[in-house]
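The structure follows.
Shown here: the complex without one of its protein chains, the others still in place.
This part shows chain A:
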């Protein structure tokens, strides 16, 4: 496949899929959180101990990024589905927007989370 030049849109296409698969597995975390909240204080404390740990924080941070990136990348696909943004400069701009926007939103969410006391 060496006739292909690796492009940004190709890379982001793979990342869209990879983040989708990661989010698929990540729903277990969401389900665990909800089930623990419904189960009682002890179960909920386990979840909080996990999400408060370094590994837990890294996973939740990664989950936040995967979610934000997949959403913005998905909106980009939606724009294409509607028939817009197919010119070379437009599709590059949309793709850069999704890549940078995903990181920016992730950082923003975590700044807000820490600001309101989620870091405790």
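Criterion: a contact is a pair of C-beta atoms (placed from the backbone, for glycine too) under 8 Å apart; a residue touches a chain by one contact, two chains touch by 3 or more; residues count from 1.
As a working rule, contacts and distances are computed from a predicted model.
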Absent chain [UniProt protein name; select from "Efflux RND transporter periplasmic adaptor subunit", "NADH-quinone oxidoreductase subunit M", "Succinate dehydrogenase hydrophobic membrane anchor subunit" or "Bifunctional protein PyrR"]: "Succinate dehydrogenase hydrophobic membrane anchor subunit"
Absent-chain contact - pick from A:45, A:58 or A:104: A:45
Footprint left on chain A by the chain that the document does not show: 17, 20-21, 23-24, 27-28, 30-31, 34-38, 40-41, 43-45, 71, 74-75, 78, 81, 83, 86, 109, 112-113, 116-118, 120
